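All protein chains of the complex are present and in place, except for one that has been dropped.
Coming up: chain A.
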Amino acid sequence: MMPIWTKSGEKHAVTLLKVQDCHVLRYVSKEESGGKTAKLLVGGKNVSPFSKPESAHEIFKEAGVPRKQKVTTFNVTDDAIIKPGTPLYAAHFRPGQFVDVTAKTIGKGFQGVVKRWGFKGQPASHGQTKTHRRPGAISTNKAAKVYRGKKMPGKMGNIYRTSFGLKVWRINTKHDIIYVNGSVPGHTNCLVKVRDSKLPTYKDCNKNPPFPTFFADGDEELPEDLFDEEIFQFTDPSVKFA
């Protein structure tokens, strides 16, 4: 995470996400998948092929791509289908866009009710016998049962969670890095899924994004760094208020 300053001198914290060897692996049509839209299987980060059996390499051989650590599905409309085997780059996104980021949260193991659900526990003194971080009562007398989904101790973390509506401040096309506002679930160097935001406020925010994606062998030549309009770029002199 890094600080970023706007032209009015305000500071925002930013997470850096690297797009590492992403390729489209397979196209699954609407009828095949049984959903509402067609799906594209996309693979991330390259990994050694020797730790999995040959049967697991079929998808990657079809696309002509080395074995990937993670394969995810993206729901895609029919006009945005991409041929399997095309690489995906960070330039797929543009600064000023809003994005949802999904990742597995940091695993905390088996945790008690105070840390996992934020219960207040009991006082430290004044006669409490061996009861300082316990849940206390779990149901009422009339119910005569414990409801399903009662908050109790258990394994915490290591589940998929999404941060919605994160602004993209800057994109580095040379190293394929996306600068995303705020924090993102997951530990450092973990695998993360980035999608266009589904929030209704940001429905019309994507002004002419590269559609269906940014192709490296196309005619467009992008500069090394793409900045949002409000970012203070370090090539400018210090901020002055009029």
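As a working rule, contacts are C-beta pairs under 8 Å (C-beta built on N, C-alpha and C of every residue); 3 or more make two chains touch, one makes a residue touch a chain; residues count from 1.
As a working rule, contacts and distances are computed from a predicted model.
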item: Among "Large ribosomal subunit protein bL19m", "Dipeptidase", "AP-2 complex subunit alpha" or "CBPA2 Carboxypeptidase", the UniProt name of the subunit that does not appear here; value: "Large ribosomal subunit protein bL19m"
item: Among A:Val28, A:Val71 or A:Ile177, the residue in touch with the chain that has been omitted; value: A:Ile177
item: Touching the absent chain when the full complex is considered, from A:Ser55, A:Thr77, A:Asn189 or A:Asn208; value: A:Asn189
item: Where the missing chain touches chain A, by residue; value: 2-3, 5, 9, 11, 16, 18, 172, 175, 177, 188-189, 232, 234-242
